[in-house]
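All protein chains but one are shown at their positions in the complex.
Letters are used for the chains, namely A, B and C, taken in the order the chains are written, and counting of residues starts over at 1 for each.
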Amino acid sequence: MSVLIDQTSRVIIQGLTGNVGRFSARDLIAYGTRVAGGTSTSKADTEVEGLPVFPSVRAARESTGADVSLVYVPAATALDHVIEAFEAGVRLVVYPGDGLPVQDAIEMRAAAKANGGVLIGPNTPGIISPGKAKAGFMPSFCYTQGPLGVISRSGSLSYEACFRLTGAGLGQTTVIGIGGDAIKGLTASEALALLHADPDTHAIVYLGEIGGQDEYEVAAYAARSGAKPLAALIIGRQAPPGKKMGHAGALIGSHADTHAAKMKALNKAGVYATGTVTGLVTAVNAALAGVKLARARTA
Amino acid sequence: MSVLIDQTSRVIIQGLTGNVGRFSARDLIAYGTRVAGGTSTSKADTEVEGLPVFPSVRAARESTGADVSLVYVPAATALDHVIEAFEAGVRLVVYPGDGLPVQDAIEMRAAAKANGGVLIGPNTPGIISPGKAKAGFMPSFCYTQGPLGVISRSGSLSYEACFRLTGAGLGQTTVIGIGGDAIKGLTASEALALLHADPDTHAIVYLGEIGGQDEYEVAAYAARSGAKPLAALIIGRQAPPGKKMGHAGALIGSHADTHAAKMKALNKAGVYATGTVTGLVTAVNAALAGVKLARARTA
Amino acid sequence: MLLTEHEGKRLLAAAGIAVPGGFVVRSAGALARRNVAYPVAVKTQVAAGGRGKAGGVVRARSRREAQNAVSRLLRTSFNGETPRAVLIEPWLEIQRELYLSVTVDPAAEGYVVLYSPRGGVEIEAGKPPARYDVGPAREFRAYRLREILATVETDAAVRERVIALARRLVTLAATRDCTTVEINPLAKLADGSLTAADAKIVRDEYAGFRAADIAAALEKARRPEPRPISRALAGNLMLVWLDGEVGLISGGAGMTMATMDLIGDAGGKPACFLDCSANPTPTGYRLAFELLDGEPKVKVILVSIFGGLTHMDRVARTMKEIMAGRRSRKPVVFRLNGTNAKRVDEIFAEAGLRNHAALENAVAEAVALAKKRYGR
Partner (left out) sequence: MLLTEHEGKRLLAAAGIAVPGGFVVRSAGALARRNVAYPVAVKTQVAAGGRGKAGGVVRARSRREAQNAVSRLLRTSFNGETPRAVLIEPWLEIQRELYLSVTVDPAAEGYVVLYSPRGGVEIEAGKPPARYDVGPAREFRAYRLREILATVETDAAVRERVIALARRLVTLAATRDCTTVEINPLAKLADGSLTAADAKIVRDEYAGFRAADIAAALEKARRPEPRPISRALAGNLMLVWLDGEVGLISGGAGMTMATMDLIGDAGGKPACFLDCSANPTPTGYRLAFELLDGEPKVKVILVSIFGGLTHMDRVARTMKEIMAGRRSRKPVVFRLNGTNAKRVDEIFAEAGLRNHAALENAVAEAVALAKKRYGR
């Protein structure tokens, strides 16, 4: 299995007629994702990449039954488009864009909640269930099917990490980019809860960094009895305090934000944590060995 | 019968410990209203006028089961207190205060709607069901029980009008001050719908003025088949255009706002309309004669 | 409170809305010190509508033309308003004039967005604008407005710009306490961009307690008012001068208007609308009498109050005191009723004052007295 998205998901792209929308549509289709069409506020009633273009999400849903939307619009109008998607009944909305005012991120999350939907983003490459479907722009070759659920705050780091995992034969159920901003549509602990409930996910890999509280949510999950084995890669040892490292959330403000404090909390909670991409595969193998150990015990 | 408030209503006063709150509590009790207590943000856990004082509406409701609240707080905190009342489960909130920013009136009305309650106000003396209960500060001696439902945009005018009706033996089921502001908790047409459904209300008296669209709502109701007989008093013949006459809503901006246009529309819809308080009793008697006529016809 | 165009445009610009890069001058001389590319629009700054049709906007091709226009406009009143400044803006090459506004509307239970693809001075003569009932500002939905505009605005690029702008205007109205934000014309320029060529913004006077700029503007607006109006505002009384001779002191907008109507019916004319209900104290009533006693056109004063929260025994005692110390010999007629009104006669009796039981009788007496004094 996988979480949030699989071969039955029907995906639309809001902003299909733009450059990114067209590229992404081709890329998703090439990966085998069931892309149902898209919307455009400027060029309705045409066809793009062989897909129907609708003037609104409601029209797209009525005609195609799409339940997932990938939104490629600028930050200034992002909130409007995400609200439109949820209110049209879309279950999962992926907003990859960055530079979104935090006020709008707060409202996006509230809109997801009010409509019983799930938002992934902002500032994320999206989500992929390898071999089944993807809603995002991660490079497909980095992923393969397998027993790992992956959660990442950083897009580029998740490519590198999954490239290594896939290279080492460690496949993934679903890879979720929760994004690097402070206010997230799907938080680390919500992503953990989803992967925890997925029977095919045997272990969870968390890719984190300095700043913010997400890593403590991961530690809290890991410390729970019955938690799935966890490996973590936490980056940012070379980042000086008080400077924002690209991500809005990647800023060391207090001691709890530092790399050392996070590593300590994760290790204490039984997470196989490493501070370098080089150590990732080893950490993940250790976590998976934990699974086998646990199985052997219960057997 | 009556609408919105009667002898079974249990009323609390938010802002009970202030001067207006205390006066109003004595006045309501003297009228026979079941006053259950009140709230105060400064002097909790005391007693005022023999009534318990609670720190919150929730506490007041839990302890007394009150379902109506009369709110005496300044405009700056009014929205907060009205929202508190609705979210604590109060069914009917009366906010008499004036000088409320229209933005807050919009939010107050939205809060009533979201919680399935009714708001009366702002800028109103409140509501009275003569002989049963009152939630407001209208002079009690102006009212007596009878067959008329009364709706008024102006507090002072409603005292004068009901004083005359009562003097002429024309009693009232319920007198609703909908208030003089543009955005109202209860609109003219909503008040009409309530009185329309009340079997003891045989005819409706509407007290209106220049400016705004309320009088056209009244005309629209009157023109419906099966509408109850209506009398109306519309004031403001001497008001010059372009000047706000005290009430935020009493301003002649366009032709539709004028006295003449409104009288014409009401007369056309079959309303017994008069432009002067002197003509009120006559108009109401004519409306009531209409009732008798209709009854005679159906009999 | 209606803002002048340049005040309104300042608010628009702060909210990220494009406006022409203009500046205000208060004399023709001020233009000499400015480096300006001609032609320019010279626009009188009055807080009143209908300025464009009345010649309040002038195209000037040179500094001399502009200076002449400034001098002339500063001397010209529009709708009774004397301009205090003139706005100079680059003359826009407008491809199309649109209309966009956000106002508070009871039928919308909040804000309404109005849009017309053809704006300008003739907007009221044309087809009524398309209407989007928003409700509270947070209920604004771009996709709803897009549906409504689908057939109204066929240029998709313009439509999207209008939708983005409408969101900004709704947010502006809600967050800065504006009851009207109207852009007419909204100018479509050659590059496809939209610019607010004019701005009519009405701010909510009641929001002064939380908006420092509204409080400051109210204070500023009070100053140029004639002294009686300014004093009335400061004393929390609502005063509108009319051209009759019966001075009216009342409480509540409804009773004040109803009494004005009766004065007219009795053959008189009200001299004012003077509502004391926001300050029914000795100070408030004393100020009311001072204002009417000091106004020559007022021949008689009618006090018509029906009190709810205002206790009429207190009012009666206040009237007694005011009458005792009053110098003016203008006659005063009373009709007090309402809460505790039964004690009024007793209090008045001690002072030899008389209270009318019926409003019509009080009005009749006041009108008769006014005629008598006119006749002298």
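Note that contacts are C-beta pairs under 8 Å (C-beta built on N, C-alpha and C of every residue); 3 or more make two chains touch, one makes a residue touch a chain.
Given the structure is predicted, the values throughout are model-derived calculations rather than measurements.
All shown chains touched by the missing chain in the whole complex, by label: A, B, C.
Residue A:L207 is the one among A:A60, A:A191 or A:L207 that touches the chain not shown. Which of B:V57, B:L157 or B:V205 touches the hidden chain is settled by the complete complex: it is B:V57.
Across A:G32, A:P101 or A:G169, the residue that sits in touch with the chain not pictured is A:P101. Where chain A meets the chain that is not shown, the touching residues are 20, 23, 75-76, 96, 98-103, 106-107, 109-110, 113, 125, 136-139, 152-160, 163, 180, 182-184, 187, 207, 209-210, 212-214, 235-240, 243-248, 250, 275-278. Seen from chain B, the chain kept out of the figure touches residues 41-44, 55-58, 76-77, 80-81, 83-84, 87. By the touch rule set out above, chain C reaches the unshown chain at residues 13-16, 138, 168, 171, 175, 209-213, 215.
Assume only the chains that are shown with their structure count from here on.
Contacts between chains trace an open chain of neighbours here, each touching only the next in line. Greatest centre-to-centre distance from chain C is found for A, with centres as Cα means. The mean-CA centres of chain A and chain B are about 54 angstrom from one another, to the nearest whole unit. Rounded to whole angstrom units, the spacing between the C-alpha centres of chain A and chain C is 54. Here the CA centre of chain B is 27 Å from the CA centre of chain C. Taken residue by residue, chain A touches two or more other chains at no position, since every residue touches fewer. Shown for chain C are the residues that touch two or more other chains, of which there are none.
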